[in-house]
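Report on the structure given below.
Removed: one protein chain of the complex. Kept in place: all other protein chains.
Labels run A, B and C following the written order; every chain starts at residue 1.
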Amino acid sequence: MSTHTTRPASQLDVQAIRRQFPILGEKVHDRPLVFLDSAASAQKPDAVIESMANTMRHQYANIHRGLHWMSERTTEAYEGVRDLVADFLNAPSREEIVFTRNSTEAINLVAHSFGALLRPGQAVLISQMEHHANLVPWQMLRDRAGIELRVAPITDEGDLDMEAYKALLADGKVALVAITHMSNVLGTITPAQQIAELAHAAGALVLFDGSQSVVHHRTDVQALGADFYTFTGHKLYGPTGIGVLWARRTLLEDMPPFMGGGDMISTVTFDRSTWANIPHKFEAGTPAIVETIGLGAAIEWVGKIGFDAIAAHEAELTAHALQRLAEVPGLNIVGHPRVRGGVVSFTMADVHPHDMATLLDRNGIAIRAGHHCAEPLMRRLGLSATARASFGIYTLKEEIDVLADTLVRIRDFFV
Amino acid sequence: MSTHTTRPASQLDVQAIRRQFPILGEKVHDRPLVFLDSAASAQKPDAVIESMANTMRHQYANIHRGLHWMSERTTEAYEGVRDLVADFLNAPSREEIVFTRNSTEAINLVAHSFGALLRPGQAVLISQMEHHANLVPWQMLRDRAGIELRVAPITDEGDLDMEAYKALLADGKVALVAITHMSNVLGTITPAQQIAELAHAAGALVLFDGSQSVVHHRTDVQALGADFYTFTGHKLYGPTGIGVLWARRTLLEDMPPFMGGGDMISTVTFDRSTWANIPHKFEAGTPAIVETIGLGAAIEWVGKIGFDAIAAHEAELTAHALQRLAEVPGLNIVGHPRVRGGVVSFTMADVHPHDMATLLDRNGIAIRAGHHCAEPLMRRLGLSATARASFGIYTLKEEIDVLADTLVRIRDFFV
Amino acid sequence: MKTATAERDALYDRLIVERARTPQYAGRLDRPDVQGDGRNPLCGDKTHLDIVLDGHHIQAIRHQTRGCAICAAAADLMAEQVQGGTVAQALGMSDRFMAMLVGTSPLAVADDQPAPLGALEVFAPLRSHKARIRCAELPWIALKEAFSHVDG
Partner (left out) sequence: MKTATAERDALYDRLIVERARTPQYAGRLDRPDVQGDGRNPLCGDKTHLDIVLDGHHIQAIRHQTRGCAICAAAADLMAEQVQGGTVAQALGMSDRFMAMLVGTSPLAVADDQPAPLGALEVFAPLRSHKARIRCAELPWIALKEAFSHVDG
């Protein structure tokens, strides 16, 4: 049916993959949808949609506290995803996997519960390229707990400035380094292993915001030397409403709970309550049961495709995009990091990113424009907004060509 | 197809409704599923399942920050549910509707953000029949903020002891009354309007935990005189992962945010951030987009059936259950409140609730047994556990008969 | 090719693109009687207005705008439409403009008072691009602020 016949050099059969995403057959303003906004949220394959629908159709009840068949089977399915996630991250133990709504909640949980153990005089160190999700919670902690918030600068290319980073660790006051594993604006993949080594050498723990990175390559929290790691289901071809915090067991054990309620307690009296074991201590109330099961389906689906194929495909797309976009008159690529994932930001002389986005949309092309929840980074870049195209498993080289061609016409129209 | 032909006196065509719940056709241990555990979590009609699946199949993208068609349409769908919820609760304004994961998170949000405005010397007043979700967050607040936690007793019948309640308000120290609108154990529907009037007269605000009650009758937060109201989607035939906090505008405006991140800010610099307007101030990060849309479908679905029909049907079921269960030898109904919803707890002489639950399950009947996340209430009742049957839109009188008959056989088996 | 895109985008009328590129009312005034500011933190757009009044009349108006084409053109066309009129007329036009954008009025032609929006009607297609409505509204928000202490 499709007129796209080129097959990327990677092993991925992209057309076969696309057929598993019903939405990719939709039209927008009478044009075929060209979806280049996966970094904001990825589309969902049938496997995920059906696993959720089938749970609700055939095997659903509230979990943990039920003694009946539906409840036991649903509990098994839910807890089974904890094993899948532990495996996905190569976590030492399933009990170190805490389910949250999204990456934002995972980071807030750490800021609240690990943050409660920090004292004035200690510092949290973030970077200049953080998403608001890995910035505002630390700011709120700073204002609440009287700790210091330090910001590691980036280079003009968009890499973490490692010398400055080391200098900021030097006085030994930093208790926690919280840094993105991949920038949602610049595409930068940060040298997580080195960041962790330097942090540990300075007596600091390290949290990586893996919201963008887990989608593009295999993640191994042990090899990275991470202490905390977070990601969010909806960017990993999974459902909304589900995210993950991984943290080392001893940390989770020492941290006070975040929210109180059912399922997170051991015993309750009006005077005093005691907490359940990890990870349940951090999962109050009825969790996002169906979404967790959907996340499991997403992880299994991605696992079947394999990160070797995914990474190869996305590297090819990104290289192609950098080349084609560079040819567009007046276009300026924002960020030239050493290692990058499938995200490219750009601006265009005389055309505001919002106008680009709207005009692209009129042609069926979905990109994002704005500050990408990274206002301080925009300020560092001297910009108020960028346009951003981002790629996923289902992205075609031809779609990038359509983007580049349309940008040329938009530029013509404006200048 | 079905052999059930009786039609309840209420207007509800229960068989037609049941056909919309695929799971009700399932078998458990080779017996037709008799699902009497809706108070823990209700099953989902096709309308909800399909609205979620179709969103993911045809019209999905991240919301609020996108300028493209998919994002705008998804934003409209998501924000449209805020209108539906405002209407569902008869809230004065859509901006007073905050989406959370569940009721538990809604209460924790209030305990955290409203709690931050309380000072030592002030008190929060709960009741003896609270779910842990409306108890532990206040306990944590007490321990954090040095406020007092008071507990209003219940009568032996399972009603709030109104005289004692008044007495606990008398010194004017209570800043907030947080009480369930319907007990998940006793079925008690509390006199919310009267509770609110007395609270206000004593200078206290009032929060109702509507997790159980919104399912059974029409809710009007203005008529009740509530200041805060919470409920949870999965008990209202809606998805997991989505709950609601309603609060009066001025309260939400005065409260500091709960979590930090994207979407809840107005401007961000490393020094200082300012917050978005309500309700966005309280919705950090990518929300449970698809689940919110599913909640909207649930509310519309329930609305089409109408609370008059639902309440009549459930009243009939509950009366029937009370009568049939009273005939089971050795069975003791726990709680005889003045006004009750479709929840009946019971114990049986010489048979532990867990054994009842497992044996009922072997016969395809799903009920709940345990402390129902209300340990202090169990202690008040002098019990360690109860069995609980709970009814929903799709429950048949015949299913209650099957329950009662099977309980008689279980009792025979044990005694 | 140019036309292909342009045709698809009634929204980006040539007038909008031209006024964004070559504004007629950009700049500052020496001694403004009132000033107004609009800022959209979500996208970083800003506009500043200087206004000189002569009684109830808007004698001169200039804007300094940093933003997208929609916002820049909206500021410039607004200035063109309100200069020379009264404050009350400007505020009335503001209401009709907002109503047109949210689609509550059929192209701003009310029954009793057929005051047209003139060139401002090029913004009507924004109705189907809700996220961009704020861009066109921003200058009018600044105008309202400028007049918030002036009697109509």
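Following the convention adopted for this analysis, a residue touches a chain if its C-beta (ideal position, glycine included) is under 8 Å from a C-beta of that chain, and two chains touch if they have at least 3 such contacts.
Model, not experiment: these values are computed from the prediction.
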Displayed partners of the chain not shown (whole complex): A, B
Which residue of B:G115, B:G158, B:G370 or B:G392 touches the chain not shown here: B:G370
Contacts of chain B with the absent chain, listed as residue ranges: 29, 350-355, 358-359, 362-363, 369-371, 378, 384-385, 406, 408-410, 412-414
Interface with the undisplayed chain - residues on chain A: 65-67, 71-72, 75-76, 266-267
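Quick note on the criterion: only the chains that are shown with their structure count from here on.
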Inter-centroid spacing, chain C versus chain A (mean Cα positions, whole Å): 39
Where chain A and chain B are represented by their mean Cα positions, the distance between them in whole Å: 31
Chain B and chain C: spacing of chain centres that average the CA atoms, whole Å: 48
Residue list for chain A, restricted to those that touch at least two other chains: 29, 354, 358, 369-370
Set of chain C residues in contact with two or more other chains: 42, 129, 132
